[in-house]
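Here the complex is missing a single protein chain, while all its other protein chains stay put.
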Amino acid sequence: MKLIFEKSIPGRDGFSLPSDLFEEIEIDKDIPEDFLDKNKKNLVEVSEVDVIRHFTKLSKLNYGVDDGLYPLGSCTMKYNPRINEKMASLGQFTHAHPLASIKMIQGSLEVMYQLNLLLCEITGMDQYTMAPASGAHGELTGNLIMRQYFVDHGEKRTKMLIPDSAHGTNPASAAMAGFEVIEIKSTSNGTVDLDALQNAMDEHTVGLMLTNPNTVGLYDGGIESIERIIHQKGGLLYYDGANLNASLGIMRPGDVGFDVVHLNLHKTFSTPHGGGGPGAGVIGVKERLIPYLPTPIIDYNANEKYFYLKDNGEKSIGMVRSFWGNFAVLVKTYAWILSLGPEYLYQASKTSIINANYVLKKLKKYYKPAYDQYCGHECTLTGREYKKYNIKTLHIAKRLMDYGIHPPTIYFPHFEPYAEETIMIEPPESESKENLDEFINVMIQISQEAESNPEILLSAPHNTPIGKTDDVLAVTKPILTYDDELRSIEQEK
Amino acid sequence: MKLIFEKSIPGRDGFSLPSDLFEEIEIDKDIPEDFLDKNKKNLVEVSEVDVIRHFTKLSKLNYGVDDGLYPLGSCTMKYNPRINEKMASLGQFTHAHPLASIKMIQGSLEVMYQLNLLLCEITGMDQYTMAPASGAHGELTGNLIMRQYFVDHGEKRTKMLIPDSAHGTNPASAAMAGFEVIEIKSTSNGTVDLDALQNAMDEHTVGLMLTNPNTVGLYDGGIESIERIIHQKGGLLYYDGANLNASLGIMRPGDVGFDVVHLNLHKTFSTPHGGGGPGAGVIGVKERLIPYLPTPIIDYNANEKYFYLKDNGEKSIGMVRSFWGNFAVLVKTYAWILSLGPEYLYQASKTSIINANYVLKKLKKYYKPAYDQYCGHECTLTGREYKKYNIKTLHIAKRLMDYGIHPPTIYFPHFEPYAEETIMIEPPESESKENLDEFINVMIQISQEAESNPEILLSAPHNTPIGKTDDVLAVTKPILTYDDELRSIEQEK
Amino acid sequence: MRYIPSTEKQQVEMLKDIGVSCFEDLIQNVPKKFRLDKPLNLPPALSELELEEKITNLAKKNTDFYSTKPLIGAGAYRHFIPEAQKSLLQREEFWTCYTPYQPELSQGTLQSMFEFQSFIARLTKMDVIVPSIFDGASATAEAALMALRLTHRNKIIISKLIHPHYLKTIYTYLAPHHIEIIELPCQDGLTQMKQLEQILDESTAALIVQSPNFLGGIENLSQFSEMVHQKKALMIDIIAESMSLGILKAPGDLGVDIVAGNVQSFGMDLNLGGPYNAFLATKKQYIRQIPGRIAGETKDARGNRAFVMTFRAREQDIRREKATSNMCTNHNLNVVAANIYLSLMGTEGIYQYALLNAKMAHYLEKKLLKSGKFEKIFNYPYFNEFLIQYKGEIEELNQILSNHHFLPPLAVYPLIPEKKYENALLFAVTEIFNRNELDHITSILS
Partner (left out) sequence: MRYIPSTEKQQVEMLKDIGVSCFEDLIQNVPKKFRLDKPLNLPPALSELELEEKITNLAKKNTDFYSTKPLIGAGAYRHFIPEAQKSLLQREEFWTCYTPYQPELSQGTLQSMFEFQSFIARLTKMDVIVPSIFDGASATAEAALMALRLTHRNKIIISKLIHPHYLKTIYTYLAPHHIEIIELPCQDGLTQMKQLEQILDESTAALIVQSPNFLGGIENLSQFSEMVHQKKALMIDIIAESMSLGILKAPGDLGVDIVAGNVQSFGMDLNLGGPYNAFLATKKQYIRQIPGRIAGETKDARGNRAFVMTFRAREQDIRREKATSNMCTNHNLNVVAANIYLSLMGTEGIYQYALLNAKMAHYLEKKLLKSGKFEKIFNYPYFNEFLIQYKGEIEELNQILSNHHFLPPLAVYPLIPEKKYENALLFAVTEIFNRNELDHITSILS
């Protein structure tokens, strides 16, 4: 498809100006010539109609949750309710300036305050910060909180334990927080090796970052021992809540003993992923860690009955971003929780667990499961049987597209013994049995194609707007802007 | 694609209920059993997610102006500005009850009042009614006004003159108003045969309904004579304004002598067609016809400074619909006129006339024009040359779809000598030269295909969501509802 | 200008390509004396920001209707509309396209029409549905014209209790056609049946009754149908509040021949009265006399199910003055709106909402009566709208309700100026209210 730049025509425009342009002000008298650009920045010249058609066409090259099943493991691609979008787009919210006086933003503050209470009840934590913009941002925030806690307590702890099954953001976040990452191997059951954990945990170790159910979709049955091992050595337990969609109304990380929790509101709580964000990765902590939370915290003055932004004091890690949080995302979360209430929050998790186990059961004959046990809200299969036909899970994924289904996660988990050959399927509660049955049938069909006609998988996808992409070329001959492209065309001449 | 009914699963739901259902009220005590349906009406049982996906998918089977060129002759498929939609969706407008007291709806009334003034200036008329819901509805209204005028003046006029080139709604509307339709032949120039008109016009004739430029895109050069002929015999001149997009700031029907004008706000004034409406076919009249307009009329009390709905008195034709007009459409029209102002209204017409003549010039070698002269905002070509290959314009139209372009109008105009072989192309001002060039190239390519590979036209379209439809089957074996389909499946068994 | 992509330079090029030296050469057929020689006298173009501020300020001159819940219905009902519907309707493919003349590029619209027809067929138990006539009034008039064509008779009997605007519209539409129109009066809030027997005869084309009628009363349609059919006339049922179909017997079960139904309640905003939408429904044998567009199922060249507009030979673009109607543009986007709405609501939703409407209306009526400030006028069965006598000053009641952000009920007297209605109020209650609000209304009026 053409780039917007390739549609540019000199003299065309897509904006409107008021009639009064303050012509009498001569700006070059006020701003020294040295600072002003003599030339207009060369961007593009297109009309509103051009823009509408360009982006309408671009949109149709995308596949969203509204287009069908999107069973990306570890991503919780669930339905994003429309009413939430509407609530977040109310003018009093969208036009609220973050530095307006608190009496002008009482409504917004109340939303954040109430959301904190709801999330605390759902997870068993004592206080949330709404600041972090994503899961990883929350992880960094959480790690810095833990770091600060130990600094404050005069303890020197430098290592962070992380299971090999963890999402890549966990080690990356711990590293950003200055910790040495110690990888804890998983057992062949896919869960934390308790002996390895016991051996690794010591007084120089901050604690453990755990996802539960973990990133292969398994509840860790050893959770009690894990908790004991970490806390016995004075460590802190971090809960990566990206998989909370298996736990709503079933288990609360706070009850289990987790000290720090991050939630991916853009997963469990139905806010849209937006093609890569924005989301929100709020962090909840137990009482003793509250002083370290980023500043400010939303609080309520019960005497004078108003909400306000409270400076979190000297022990706070400070700020992790500008302003107070991804407010628009928080409104959507709030709306979703109120729409489901306790009963349907539980139903959401229950349904997603049943969905995942149903898919696991129906497909295990065709794609050997990574672990032979019931799963949480997602299941991990493998494509090992098809290696002999030269088929990798990548090919299975691409072939799924031909059937109009978005592929599950395949690049992850990446740890032995299943590296590269896993297929992580997460069918959240918003997927119906019929959709799952269709997916199952297609997956079975593909397994048969892998044997009978591997070529059709190897050359897939065939029915998508573009064919398989050459990822290597994008690195060896980098073209990162339209001007790069123009230069490369110039060079080829 | 599946029907929504085929996605129904017992027990599934897509709505929400408050918790308080007033259980204590026993409705069968208040409404006699005879009137209540013992069974729930069997509709469908689907979830919100199902509905979102169903209609998202359905939408993608459609082609809209935002998807590309839509050069439907006589339809003015121009860009529908987004800001207009937003203005029409302001809560104070959308939730306004039509029977609220006038002091509560001053804003809405002011919009209608101001719009009347703007339309009067643009067309040279004295007063508009906002009531008619469509062009045809306006035509009926206009015809009834003319009828009432003559009744009031004690004249018995029963015939209405209509050029053979007129849109089908014109004769149909005149017939609904009780008039006998007298068709006036066009000359070989495509315009009104003045002799025929002179012969037909008499004291028993209401007048003439004229489109100008007419529906083959030609300004009628004989307009002065036409006006004289009709008015000399005491008749009234009706202007079908569906083609006003050629005249903004260029010519005003009121100045020419038209007594009644209808405007298709959903054509000239950029409000969307919505897959067949809603539009608005407002009617403007000269002073002497104001008393006959439908009731009420929006008026302003200058003393007490308020807008109100004025009963239009005894001579009014009455009401042609419930309430006051398609208000949401009126807001969009108002927004468009204010956005363009006098300069760009003129530019809109000028550009669309240049566009049409450009297409005409570039294609006349390949598709013989119906009339060899400059056109207004649309041009009429023919596909006669390709009859020898068994190719009809229908096939050319379907083949255009394969190139991602919506076909021009081909079923119309239907009058001799070009019946069925015309192609009416209307490229409004929102189409760029590049889009027209692309269209021209495709049309030329198709003309070559018609000679070299007629089969590809005959079997077109190939790249559309569905293939060519069997319109006859739809009549011989009518299936008009899902239950019809179920019954027909049942019968086939 | 952002809506006009072609630049001055391009236009000069195009004029050159066309072979003229200036634009004026192209409009030589417009007599010079009619050509405008100066710009239209209109306000100069506004920027989008200026426009938005101007129109938003106009909107603010209205009451804040969002927060003002209406106790008035009278043919325009505020029901709750799920955001899922509004959001789907914003897909450009639905609203920037034309009438589906080219089915290969219009299956979205056509299937939507077909599905809506199917819904209405099930709700009304009729066979053939025309999905879009402009509104209840024009649909009523079209139904009358249809009955005249079908029966070749020239008398129409109408209940006085059909919506006053519908009534006026019938008169306007029938004015040219030398039709005898007879009105049946009201008795106890319902259309008088006695008088009908005397009026009904072999020249009667149809009887038109609205149910629930304008004053809320549920009419005894099956009895009317029986009487009408004895004279081989047609029974036409008008529905202004389509939500009532959720719990009331379907007209198809009551002997009705033609239904004209306003479906504004199925997912359309009030919008000061328009655009709404109405359907026409009839029996299969009458299909060739029905006006308006119909979608039908067929097959495409690939053998798959496809939808087209069908029975087109009735329409103006083919039959011109002999068409069953002049309708061309209709309210098709509202068909999509209603279709999405009905899909979301489904079997259970429409039933529950209708039931809730009825219960809440009866709850409010009982409460008001109990308050002592109101009195019953009729003893009729009703759905979600009831007429009641107010013992105080109506002006005062309007003031109180407005102050508390409620849109007052309809005072019917100005519309039906009969003495007994002087203090009569027509209350409509829908699911947008809750018990607190209904109690609050009662208490501020007591």
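Residue numbering begins at 1 within each chain, and the chains themselves are lettered A, B and C in the order written.
As a working rule, a contact is a pair of C-beta atoms (placed from the backbone, for glycine too) under 8 Å apart; a residue touches a chain by one contact, two chains touch by 3 or more.
This structure is a prediction, so every number in the text was calculated from the model and none was measured.
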item: Which displayed chains the unshown chain touches; value: A, B, C
item: Contact residue for the chain not shown (choose from A:L197, A:V329 or A:I446); value: A:V329
item: From A:I83, A:L161 or A:M424, residue that would touch the chain that is not displayed; value: A:I83
item: Per the touch definition above, residue among A:E110, A:D299, A:E385 or A:E438 touching the missing chain; value: A:E110
item: Interface with the undisplayed chain - residues on chain C; value: 2, 48-50, 52, 56, 66, 80, 82-83, 87, 90-91, 344, 431-432, 434
item: Residues of chain B in contact with the chain not shown; value: 9-19, 46-50, 52, 56, 81-83, 85-86
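Keep in mind that, in the parts below, only the chains that are shown with their structure count from here on.
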item: Most widely separated chain from chain C, with each centre as the mean of CA atoms; value: A
item: Distance between the centres, which are taken as Cα means, of chain C and chain A, whole angstrom; value: 46
item: Cα-centroid distance, chain B relative to chain C, in whole angstrom; value: 19
item: Chain B, residues touching no fewer than two other chains; value: 12, 16, 48, 52, 56, 60, 66-67, 79, 81, 339, 430-432
item: Multi-chain contact residues (two or more partners), chain C; value: 1, 3-5, 10, 44-46, 48, 82, 84, 92
